[in-house]
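Following this message is one structure expressed as structure tokens.
Removed from the display is one protein chain of the complex; every other protein chain stays in position.
Order of writing sets the labels: A and B. Residues in every chain begin at 1.
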Amino acid sequence: MNGIIDIKDLCFRYSQENEKLDLSHIDLHVNEGEWLAIIGHNGSGKSTLAKAIDGLIEPEAGEVFIDGEKLTDKSLWNIRKKIGMVFQNPDNQFVGADVEGDVAFGLENQGIEREEMHARVKKALEVVDMQNFAKHEPVRLSGGQKQRVAIAGVLALRPKIVIFDESTSMLDPEGRLQIISLIRQMNQIEGFTVISITHDIDEASLADRVIVIDDGQIIDDSLPEKLFQKGEQLIDIGLDVPYPQRLKLELKKRGIQIPAEYMDEESMVNWLCRSILKN
Amino acid sequence: MSIHIEKLNYVYQSGTPFSHRALTDVSLDIADGSYTAIIGHTGSGKSTLLQHLNGLLKPTAGTLTVAGNKITPETKNKELNELRRHVGFIFQFPEAQLFEETVLKDIAFAPKNFGKSDEEAEDLAAKMAELVGLPASVLQNSPFELSGGQMRRVAIAGVLAMEPQILVLDEPTAGLDPKGRLEMMEMFERLHQQQNLTIILVTHQMNDVANYADHVLVMEEGRLIADSTPQEVFSDPKWLKGHHLGLPQTTAFAAKLADKGVPFKNLPLTEEQLAAQLAELLAGKGDEQHG
């Protein structure tokens, strides 16, 4: 079966002098409309993988297929039209002089007519709720607002896949929650295939599927609820686990018996209430 | 080394058409050896307040006394330097301040500026590198060859090398992964315990406030709106919500249980506290059933 993204035996290293591969024999299949989270500690290679998907780095071996088309020098620009990326640092991806100018940047690159551009920019800004800031300069925006502008820039281009490369990691809690809910909206309402690279466990737990990268290799690929059962193992490789899992570990230490299956916050609250308040 | 602030006011670009008031009548005390967390939104005046502690800004009105140095609007810039000896300031993304050829030289930079000889400064630097967990093998490397997490440690060692009595931390874990974050916070806790450092932490992470601080200051629109303990501040989720501030995960979770009728003696702040209370409640229930 063809997925929207198919990666076969992908290898990459930043410098020929490196003995170790920075991405090592990656095989990955992503279905259309799926939300895939990629987690891993800093330097594990997760952002490198994202760049390989968009052809921003050149692999040493292996193949990348996007929407059935093989990524080559020739197909590069066509493939990039199908992929939108939102990066980590809100300041360093703001190209335009003001909000609407930045949203329009990608459209200008594709040579879209002006009338069409204005309509698309307006609509995209409405989706991210930034329509009242169209003329604002980046200095006058918060980090979260700048990320929303970056998302609008992607929306306006109407790609099939959107990759969020640690887009929430430099934001304050309020900005972070806004962006997470926007990611969710883009996947579930707008129907984009979403890849979110993150170490934010709240973000990862919303995904359909999570892969774990360590040392340039995919070491786990499962449903979030399956993955989070492996609480201690995740902590060992430098990752976090959802709060109910942490509490579970803490209770186990105190000799409390708790069902082994994964519980989200609501089911954990319910289980505790039932156990404490029963009879 | 305590801090005493009285009616501190600060206006940016005073006397220009762009003038903007950042602090209004802030008065507070920070005790010697305490661990104070400052919380509030971006633009609430937190950073402006911090910069006063280090003499980077001078009050427009009011006074502050840091480690016996009194700063008033009239204080000369030269005297501010004296203040900086006592206060180590770790900025957000402190790795941005690295510039020397080697890690060791970069860490030794501040002590040299404050009058230590090259030899003393480098001895101190080696000691500090060890304290923050940098392997001795990297000391002669360029700081720009290190990983992000290690660069941050170099920068922190560079501030600790001034041997300050007060350490100001502005979101020291921003951008780190979960493991890095925990290691960093544990390291500051160790410094606080072992060297009796007074710590002032600015953060959005309510979990860190709950886990480490013993004193909380809440800022909003340039004013100090709460000056209390974590227990006190987090016991009022409604008030926090009204000011758009979050709860520590544990407290938020416990509040949900409390809403459903679980009887807590007081709202717990940390996982350990919650687990202990739950264990008691669950065990108590067990006893009744057996009895």
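As a working rule, a contact is a pair of C-beta atoms (placed from the backbone, for glycine too) under 8 Å apart; a residue touches a chain by one contact, two chains touch by 3 or more.
As a working rule, contacts and distances are computed from a predicted model.
This complex has a chain not shown, and the name its UniProt record holds, of "Putative solute:sodium symporter small subunit", "NADH-quinone oxidoreductase subunit J", "Energy-coupling factor transporter transmembrane protein EcfT" or "N-terminal half of MaoC dehydratase", is "Energy-coupling factor transporter transmembrane protein EcfT".
Note on the undisplayed chain: of the listed residues A:Thr72, A:Asn109, A:Ser181 or A:Ser267, the one touching it is A:Asn109. In the complete complex, the hidden chain is touched by one of A:Ala52, A:Ile66 or A:Val121, namely A:Val121.
When you scan B:Ile39, B:Leu146 or B:Val159 for touch with the missing chain, the hit is B:Val159.
Of the listed positions B:Leu8, B:Leu49, B:Ala67 or B:Ala110, the one in contact with the omitted chain in the full complex is B:Ala110.
Touching residues on chain A toward the chain that is not drawn are 51, 54, 56, 77, 80-81, 83-85, 87, 89, 91-98, 100-101, 104-114, 117-118, 121, 137-139, 153, 157.
Although one chain is not shown, part of chain B still touches it, namely residues 12-13, 16-18, 51, 54, 56, 81, 84-85, 87-89, 91, 94, 96-99, 109-110, 113-114, 144, 158-159, 162.
We take it that only the chains that are shown with their structure count from here on.
Each chain gets a centre from the mean of its Cα atoms; for chain A and chain B, those two points are 30 Å apart. Residues 41-42, 147-149, 174-180, 204, 244, 246, 249-250, 253, 256-257, 260-262, 271-272, 274-276, 278-279, 281-282, 285, 288-289 of chain B are the ones touching chain A in the complex. Chain A contributes residues 41-43, 142, 169-170, 172-174, 199, 201, 235, 238-240, 243-244, 246-247, 250-251, 253-256, 265, 269, 272-273, 275-279 to its touches with chain B in the complex.
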